[in-house]
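A single protein chain has been omitted; all remaining protein chains appear in their positions.
Note that the chains take the letters A, B, C, D and E in the order they are written out, and that residue 1 is the start of every chain.
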Amino acid sequence: MAVFVNGKFCKDPNVATAEDFFYSGLQKPGNISNPLGSKVTTVNVDQIPGLNTLGISLARIDYAPYGLNPPHTHPRATEILVVVEGELYVGFVTSNQLENKLFTKYLKKGDVFVFPEGLIHFQLNVCKTNAVAFAGLSSQNPGVITIANSLFGSNPPINYNVLTKAFQTLMQSKN
Amino acid sequence: MAVFVNGKFCKDPNVATAEDFFYSGLQKPGNISNPLGSKVTTVNVDQIPGLNTLGISLARIDYAPYGLNPPHTHPRATEILVVVEGELYVGFVTSNQLENKLFTKYLKKGDVFVFPEGLIHFQLNVCKTNAVAFAGLSSQNPGVITIANSLFGSNPPINYNVLTKAFQTLMQSKN
Amino acid sequence: MAVFVNGKFCKDPNVATAEDFFYSGLQKPGNISNPLGSKVTTVNVDQIPGLNTLGISLARIDYAPYGLNPPHTHPRATEILVVVEGELYVGFVTSNQLENKLFTKYLKKGDVFVFPEGLIHFQLNVCKTNAVAFAGLSSQNPGVITIANSLFGSNPPINYNVLTKAFQTLMQSKN
Amino acid sequence: MAVFVNGKFCKDPNVATAEDFFYSGLQKPGNISNPLGSKVTTVNVDQIPGLNTLGISLARIDYAPYGLNPPHTHPRATEILVVVEGELYVGFVTSNQLENKLFTKYLKKGDVFVFPEGLIHFQLNVCKTNAVAFAGLSSQNPGVITIANSLFGSNPPINYNVLTKAFQTLMQSKN
Amino acid sequence: MAVFVNGKFCKDPNVATAEDFFYSGLQKPGNISNPLGSKVTTVNVDQIPGLNTLGISLARIDYAPYGLNPPHTHPRATEILVVVEGELYVGFVTSNQLENKLFTKYLKKGDVFVFPEGLIHFQLNVCKTNAVAFAGLSSQNPGVITIANSLFGSNPPINYNVLTKAFQTLMQSKN
Partner (left out) sequence: MAVFVNGKFCKDPNVATAEDFFYSGLQKPGNISNPLGSKVTTVNVDQIPGLNTLGISLARIDYAPYGLNPPHTHPRATEILVVVEGELYVGFVTSNQLENKLFTKYLKKGDVFVFPEGLIHFQLNVCKTNAVAFAGLSSQNPGVITIANSLFGSNPPINYNVLTKAFQTLMQSKN
């Protein structure tokens, strides 16, 4: 029986070993043969039990040529990303209070960008070669909400009236 | 000159008065003559300076018949909503880890529902009369991200390739 | 056997449903036929399990004509209150450091007032009709300490010498 | 001009010295020639600027024979007290949810007792000799609310109807 | 079977008693007949279960003449220390960013000093008589890392190359 206490139990610290703080597997690229052309490999408290309560996790992100890590949010974490291979076009959108400004940047190898907690952000590979990035996240369990999936791919689907009204209204207000 | 320290400065507590903890104005309905048919009136640290650092705020939400408070997130707050007039159909979508499950409920007067921090949620008035709700939010500065505006109405707009790839891919994966 | 971890366990998120985020019952007035003429109906983690760890709760407060929600504190929460029916005279007292200043306000329908965490506060219905308020609290388990009950109604009672010395001394210092 | 940011500014760490982390003065007894027969000498961020943001402070408490540190709360801190001279009768009252239970203990030199955050507590010297205690508090700015002063000594006084109704009702319910 | 949740479980609050908030034993000096000539007696969540989640603990520290509480850190707490007997020479070293400045002070009876969270600090009895101090720590489970033991006394020992390179390099850079 699994028990859940803010997500995870702690192991008895007297029997913990180095293995509880270790993970192997980020050397190989994630499988990017998918329509989006990107793959996020996460290393959080599910992979490393010793991360529990410590407030941090890691991810490797692989991008096929022109691959996209589509607009998404992390409900419980800020992300700091560094490009280790290729070039990326990245951005996030500020909240309504700051008028939904889009902040973007072209990143080369070694460039770093921050996506503040809860804001919608994305990364696009703008080159014809693969790209790779590493990202630190400020939670051992940051969560991911891919906007397209959450809005149009939920199970069951969101009521049709909700979606059409939300998007038609926006479109009308822009015309 | 305005100065910003995690959002706001504190007033010298020796000169604070009851006015710094007071706001008047939630008795009258928000203006719902807009395409969405809804209006959120917020009472946070911008309206009540004394809320600074105290971790809570309030909102009144008015809904025209069939009006919609469209899918949105609060990047820094959980919301607890109570219906005080009319009936609402409400819902939120869980994160990718929990398979983007949609949790919904029809709420009558006096019913209460919780929208956890950072998750996409909405409320729809399902009746031909007005509806009113009050909501508590777990931050003095919760923020709001209306998904349609953030994705399709940002300034400047998000790159066309990002949006089409994100949504076309989803659609293909569902067919 | 109940187990307590900072108050409550979390449910396995994979089997959570909309019911875990829902409560029905705030439409009907609390029973105010009591000597104080007031009743607080709380909606916190005891009523809504899904509130666990989310840092917010709600209350409906009903007041008979001239009814009183007597001086009390919330040891773990700030409160933000909105009047939805009737009129209230409300107040809180600052700490010793700020010289025990009393901040008060007459609130009409739609007025909002904040009671900072841990400070002694009260609400009095100053009209001959019922009053109703809703309040958001910045904890899923805010706690309530009614001062009169805690000081003079504890079980067992506080030592008589403690109480008389505490209050006689104050009275003498004011004469 | 003083500026307030959650209470206090931080000094430029490059010009800080050992003096910013030091306070001298707890060697001499507080002045206990007052009606209560007790004196609390606090060492918090007002006395030691370097405590800012560090979440702890200290106090020395002196008690005349039969002196009382009267019922009070700390709105932002738990207290852990150790008796260094004399004997004390101490107690706190749990919140309404736990039925206002009074927990008390006679403490001798070297005994330690905890007063959880926000609960009403007191210490009484039960001997005919002086007593001294030290207390750690879990905030650099814990605050103190002496209940008698806050309820009956506020400035201006709390409305007479509020106080009489609050206490008469309690008395009636106990008869 | 012990279960660990951020260290400790909470007791059912309905069966808690005053004993859960009490500890006896700080009246007698710790055993200082050891090579360092000092002894720390801790009162944290292991001694007082009621401290769980409350963010504070206490320690009594005894020093033989010229006894030393050797350089150590608390990974989860700031410490505030008061001398109650004798005289101490105390100090801490700032982080690399602030150029490893050593802040020291001679403390007499009644003097107070603060050791910020995570910084290396020590206390030395500079007199030929015993000394005693009490210390508050800003965690119910502050942890202690004695630098000498952690670096040179770990189990198993740290690789010889790591230690010699670390210290030889420093020595060379100073010559």
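Assume a residue touches a chain if its C-beta (ideal position, glycine included) is under 8 Å from a C-beta of that chain, and two chains touch if they have at least 3 such contacts.
For clarity, every value in this text was computed on a predicted model and none was experimentally measured.
Chemist: Which chain E residues would touch the chain omitted from the figure, given the whole complex?
Modeler: On the side of chain E, residues 35-36, 66, 68, 70-71, 73-76, 89, 91, 93, 95-97, 99-102, 104, 116-120, 122, 124, 143-159, 161-163, 165-174 touch the unshown chain.
Chemist: If you put the missing chain back, which residues of chain A would it touch?
Modeler: Residues in contact with the chain left out: 13-14, 16-18, 21-28, 43, 48, 50-51, 54-58, 60, 77-80, 82, 84, 91-92, 94, 98, 103-105, 108-117, 134-138.
Please note the rule applied: only the chains that are shown with their structure count from here on.
Chemist: If you check the contacts of chain B and chain D, which chains show up for both?
Modeler: In this structure, the chains that contact chain D and also chain B are C.
Chemist: Among B-C, C-D or D-E, find the interface that matches A-B: by residue number, over half of the contact pairs should be common to both.
Modeler: Most of the A-B contacts reappear at C-D.
Chemist: Quick check for you: after a Cα superposition of chain A on chain C, what is the rotation angle, between 0 and 180°, in steps of 5?
Modeler: C-alpha superposition angle, chain A on chain C: 120 degrees.
Chemist: Would you kindly state whether over half or under half of the residue numbers at the chain C/chain D interface are used by both copies, giving same or different?
Modeler: Comparing the two copies, chain C and chain D contact each other through largely the same residue numbers, since over half are shared.
Chemist: How many angstrom lie between the CA centroids of chain A and chain E, rounded to a whole number?
Modeler: 40
Chemist: Where the centres are mean C-alpha positions, what is the separation of chain A from chain D, in Å?
Modeler: 47
Chemist: So which stretches of chain A touch two or more other chains?
Modeler: Expected reply: 5.
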